[in-house]
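Worksheet: the structure to be examined is printed underneath.
Complex shown without one protein chain; remaining protein chains in place.
Order of writing sets the chain letters: A, B and C. Residues in each chain are counted from 1.
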Amino acid sequence: MNAILFYVATVIVYGAVDSMACLALNVQFGFAGLSNFGFIIFQAGGAYVAAILSMGPWQKSNGGFQQYVLGWHLVWPLPWIGAAIFGGLLALPFVFLVGKRLRGDFAAVGLLVSAVLLNQLVNNFVPLFNGAAGISIVPAPFSGKWNPQGLGYQFAYGGVAVVLAVLVYFLLRRVTESPYGRSLRAMRDNDVVADALGKNVRVQRTSMLILGGMIAGLSGAVLVGFINLWAPGAWGYAETIVLFAAIIVGGAGNHKGAVLGALLVPLGFEEVTRFIPPLSNPALVPALEWVAIGLLIIGFLWFRPDGILPERRRILSRSATSAVPVLSSGESDSLINLGNLDQMDFRQLLRLEGDANDHGIILASDRLTRAFHGVTVVSEVSIEIQRGRITGLIGPNGAGKSTTLAMLAGTLAPTSGKVLYEGRDITSMPSNERAKAGMIRTFQLASEFKKLTVLENLVSAIPRQSGDSFPGALRGRRYWGREDVENIERASEMLEGFGLSQYADSYAGGLSGGQRRLVEIMRALLAQPTILLLDEPMAGVHPNLAHKIGDQLMRLAASGMTIVMVEHELAIMDAFCDPVIVLAEGRVLAQGTMAELRAKKEVVEAYLVG
Amino acid sequence: MSVFLSSLGFGLISAAVLAIATVGFTMQFAVTNVLNLAYGSVMINSAFVTYYLNYHAHLNAWVAMIGGVFTGAVASYLLNRFVFTPFQRRNLPPITIVIVALGVDLVGTFGLQAIIGGSYFSYKQSLGREVHFWGMYFSTLQLIIIGICIVVLGLIHWLLKYTRLGKAMRATSANATLARNSGVRTQRVISSTWLISGALCGLAGTVFAMNTGVFDATSAQLYIVLMLAAMFLGGPGSAYGAMIGAVTIGVATELSAGYFNPQYKEVIAFIVLLGMLTFRPFGLFGSEKTI
Amino acid sequence: MRFSKMVRRGRLVDNSRKRLVLVASALALVASMVTLPVAEGISGATSFKGSITIASVAPFTGADAALGPKYATACYAAAQAINAAGGVLSKQVKCKTVDTRGDPADAVPAVRQMYATTSNLALVIGCTSDEAATVVPIFGAHKTVSFCMTGQSEFDAVHYPFFFRLVPPDAADSVAMVQIAKRHNYKNIALAFGNDAGSQTFVAPALAAIKSAKMTVVSNQTLDMSASTFQTEAQAIVQAHPDAILMEALGAAGVALLSEIYQLNGNKMIPTIGTSAMIDPVFFSGVTSGPVGVQNFISAFDADNQTVNASGPAYPLYKKLVLAQAGKVPGVPSFPGLLSANGTVHLYDGINMAALAMVMAHSTQGAKYKADILKIAEGVRGAVNVSSYAAGLKDLKAGKKIHYVGVGGSYLFDSYQTAFGPFEDDQFLANGTTVAVGGSLGYCGLTGCKAKL
Partner (left out) sequence: MSVELTKQGLVLSASGLSAGYDGRAIVSDIVIEATPGKVVSVVGPNGSGKSTLLKSLVGVVKVLDGHVTVGEHEITNLAPEEVAMIGVGYVPQIDDVFPPLSVKENLEIGGYLLGRREIPGRIDMVLDFFPKLKTMMTRKAGKLSGGERKMLAMGRVLMLSPSVLVLDEPTANLAPMVATQLLEEFVRGFADHGSTVLLVEQRAKAALRISDWTYVLGGGRVVLAGAPRDLEQNPLFVESFLGGSSTARTASNE
């Protein structure tokens, strides 16, 4: 009978709305690593804007018993579009909370609090959206032409809602399954490293905040068009927690999981519990719902942190040998020798144009100084790096090698002094821009993107990918596909060279220490640096292989790549680095070839006496 | 002037309750790095235990309070022992712990509501006679609460500065590994921290309920926001910062209520919190996490 | 959308015993009773041909949880009498509760589901300001007659054919409050209304009425229902030295405010005039168990209310029936306390009128019997007064025209089918029931109160 059909229509609409919300939140949380605890703000904003755009001016409309701003009486779909746009704009004030500086959990708290705050303000400030009473008698789309209470209309509405949800699903897949999506997940796994590879973390986060906000706004519009009323009671901060629960249950980082979660938690819970007859304590059932949601969150995070549908591993390699058992370090190190590194020629792989090799000064530091809480670690270091050479940086522990390297790369701001790139002062240039300009650094500590496959790790580093931007991603595979295949080719080729092909499709997080180092070196090379800053690249790498890598670096340098290498394995320095700069107690002690340095008394002292 | 003084008076009361709560909250963060957003639910559960002893076991409210304090201590200890510690062992990102804490908060708050229903409760307790000086108004009850607050903060100061345990807490919070190298059994220290902070939580819950005069299962849900504001103002993890922060927030909210509009009195707390998060995430004084 | 209210203020009615058992059983129910439609029958006379259902669509949980049970009680009470009289067209009357949680986004699916799971729905009662705006159009679409308790003035402006309102808009309520103040010759008035939808509608009309009554507003406080203390507000009111306070703040907020005023005023109450919604057992027990105490409270608290014709012929039966529901309705601490609660009084009358209209129209279809409600309520020429379903049924069977004069007197509807009835000044007794004092306030409308319409 059609009463049931009406109910079905309602459930369809709510299901679509919840799905849109979860998809949007999942893109922020599951893909970009943004814990947006203020998500509900965006949905609410969209709902309000859709309402006031579709209603007439408040003095006249329905007796003027409610007040609100605007009231433009726009025809569908303008109010919905307006809602989406507003949802996006709403993201801007929150950008400061998701910047690189703030701890993730602090930012989350900030957003949570914003949600509470805005709800209170709207609730108490009547002129804006009619306060606690909310805005009612919001005209449903085309309510003039058709009867919104008709079954046909209701199903049509449900249909539109579902279509929108599906469109959102495909839009988001388009974004996340692109090179840009790869960069988002890279940022999620390790934002500092992503930044050092030239990804603009702040911009990426902002765009995801905006994209998610727009979808949230749209979902709000769809809902308010259906229930024709929107009030603060409908968007308490806890709504967001329910959505988070949905995503954790469904599976973060998986669009299908988000939809599943939406259907299970916000929709399923509500509709099922409605059938329970009232018990002697009416609070019981709703209260138990909340308890259950709390338990779901804790239980899943403990027993199945990846949710029902976990994020799926992206298989890029043509020879899709998925799920390679990750070997323990021992075996793998012997395996590493299998690489045909010596036969490889990276030059055309890395698109290096010939040997433009004048050995001019490309990078220089001028009285570079850095102090941590009053303790000076690097003081007045002035060094010059020549193009097309491998410059070594050595020195005892605490000599300030890594600190100097970090300041050159821009990941650490100097307390005083300058960094000059081809004579230009770049001291204030942010690290990701330096990376774009061709200054690529590696890190001493493991810095792979854990939940990206080895191949993804490498491809993500390749610069100037047409698909590695929001608009680029939107233009779809047809636009970036061929190029991406090429990039994967190049990455696989290098992987081959390092004898790690069999790991192409396994998560980088699972590799042994030595292998992870190699991934990092390969990644840095694929970033096609003009200046390559390596921080102890050979640590934990098998000596034989270390030497092969060294030879490769020599060839690259010969064809114009500039390399700076911090390394304590002096054998490496001997073999490959010229010149070598010795730092001790944060100062430049000496410079020259290793042979010269060994002859220098103060160097021997620095190492043996202090 | 009279507005100022009377608002100041109310501010002092709110500050007293808030200070007790925030100190416990911030100690948990300092020693175990847990942002325990479930704190409010423990508060309200403790407050209810006090109510139960006071109303059904016919104990004097002040006696019943001991039960509340005990509840807070035990509940917090168990929470850390069986929820937060296991999760932390998996060294997950801090955000996961926050989400877990929110889950716990739901269970705590609505578990209580499922049992006691949604109605509201008041202690069997007289406000005592009205006291009025320097343009401030207090009930005897409120003066007692302020007194309790001063004593408790004094005790905390004594604990942290002059006792073996207190110093061990600060050492653990500064560098747990080194503390162990020095022979400190950090696990015990952490447990005692949660017991003590939990006791504060229980106490806070009870005086919170006494001061509002009436409470229900969800009364403390938004209180955590004021605590966060106070904590971040004084620097997360700093007990003394928390005291100063609490007094500032307590007084500021009531002043804004007196001069501007009581409806928006929490707004100032929110603004402070967002401002601190944006510009000085480690507080006005703190540069790093230190008890 | 749907979860919020619970978190903002889950304030409901306490019902202590054997709770843990319930927790367990409820968990079992979640699993087992998923597909089972909800209908709580009142077993009455046996020989029924089928049944009809009357649904109380209202908040049973959330901020306004106190409202739902009042309406449900009205239904159970009326149904018991109707079934005892053989039912409606020999159909048994069953009552059903639909919890909207006071959240519009929650109300829509709740109502849709109600329709999906009840085939024989004949009447809807309840629908407060929290959800009326979203659910009334749905009722209209299903041609279901609804008696709504919303005070929102939007229903004075928009016409819904199946929508009836047995209480005047909140505006009239405010006017009545001011009328009470006038009686006591109060000059300086303070206002304290919650910031929730239901309470805010009183403010503007109250201000207007105070102005036209030549009184002065010395303080006007809006209470943030999510706040836990209201000392500043209380202080502002005390400092303004009002003769009386007009207030509506349901739930803990009202209790907190009154006890803080009591404290700041040197442990003395300030005379307080509440809206009819404040005649509520939960509020009464809350405030009297607090510091204020019973004696101080009842000596200083009045509430306007629509006249409950306690001396009238309908009252004794009504009283018997309401008290007979004790324990049957979840969430009501004191049934005597409901006797003058306007939700219970007027919906009881409404159900009787609707039932009689069904008999008169020989149909339980809203479209068919809705016109007869007006006839029965306002009385056509030569109609005999009846004050119970049984009596009305007898006269209808005897072919007479009838005019229903119920517990709330007789109902005169305006063009939007809103009834304006006479008001009275109620005071609580120590046992939580109320009595009218000082005679009728007359018919209060937006403009003022007059002796006759």
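Basically, contacts are C-beta pairs under 8 Å (C-beta built on N, C-alpha and C of every residue); 3 or more make two chains touch, one makes a residue touch a chain.
Quantities reported herein were computed from a predicted structural model and do not represent experimental measurements.
*Asks:* With touch defined as in the header, list the contact partners of the absent chain among those displayed.
*Replies:* Taking every chain of the complex into account, the missing one touches A, B.
*Asks:* Just name the one of B:R81, B:K124 or B:R180 that touches the chain not displayed here.
*Replies:* Among B:R81, B:K124 or B:R180, only B:R180 touches the chain that is not shown.
*Asks:* For the full complex, which residue in B:A171, B:I190, B:I244 or B:I268 touches the chain that was left out?
*Replies:* B:A171
*Asks:* Write down which of A:A3, A:A231 or A:I572 is the residue touching the left-out chain.
*Replies:* Of all options in A:A3, A:A231 or A:I572, contact with the hidden chain holds for A:I572.
*Asks:* What subunit A residues would touch the chain not displayed?
*Replies:* Residues of subunit A in touch with the missing chain: 328-329, 373-375, 396-398, 512-513, 536, 539, 542-544, 568-574, 585, 594, 598, 604-605, 607-610.
*Asks:* Against the chain that's been left off, what residues of subunit B make contact? List them.
*Replies:* Where subunit B meets the chain not shown: residues 164, 167-168, 170-171, 174-175, 177-186, 290-291.
Heads up, the rule we're going with is that only the chains that are shown with their structure count from here on.
*Asks:* By mean C-alpha position, what chain is farthest away from subunit B?
*Replies:* C
*Asks:* Please work out which of A-C and B-C is bridged by more C-beta pairs in contact, and write that pair.
*Replies:* A-C is joined by more C-beta pairs in contact.
*Asks:* Report the chain closest to the protein's overall CA mean, measuring from each chain's own CA mean.
*Replies:* Measuring from the global C-alpha mean, the nearest chain centre belongs to B.
*Asks:* From the C-alpha centre of subunit A to that of subunit B, how far is it in Å?
*Replies:* Here subunit A and subunit B have centroids separated by 35 Å.
*Asks:* Taking each chain's centre as the mean position of its Cα atoms, how many Å separate subunit A from subunit C?
*Replies:* The separation of the two C-alpha centroids amounts to 54 Å.
*Asks:* Please tell me the distance, in whole Å, between the geometric centres of subunit B and subunit C computed from their C-alpha atoms.
*Replies:* Computed from C-alpha means, the inter-chain centre distance equals 40 Å.
*Asks:* Can you tell me which residues of subunit A touch two or more of the remaining chains?
*Replies:* 120, 124, 238, 281-284, 287-290
*Asks:* Note the residues in subunit B that touch 2 or more other chains, in rising order.
*Replies:* 110, 113-114, 117-118, 217, 222, 263, 266
*Asks:* Taking the complex as given, what residues does subunit A use to touch subunit B?
*Replies:* 35, 96-97, 101-110, 113-114, 116-117, 120-121, 124, 238, 241, 244-245, 248, 281-284, 287-291, 293-298, 301-302, 373
*Asks:* Spell out the residues on subunit B that touch subunit A in their complex, using ranges where they run on.
*Replies:* My answer: residues 35, 37, 83, 86-87, 93-100, 102-107, 109-111, 113-114, 117-118, 217, 222, 225, 228, 263-264, 266-267, 270, 273-274, 277-278, 281, 287.
*Asks:* In the complex formed with subunit B, which residues of subunit C make contact?
*Replies:* 6-16, 19-20, 23, 26, 61, 65, 195, 221-224, 226-233, 235-236, 239, 251-252, 255-256, 259-260, 263-264, 266-267, 282, 286, 289-291
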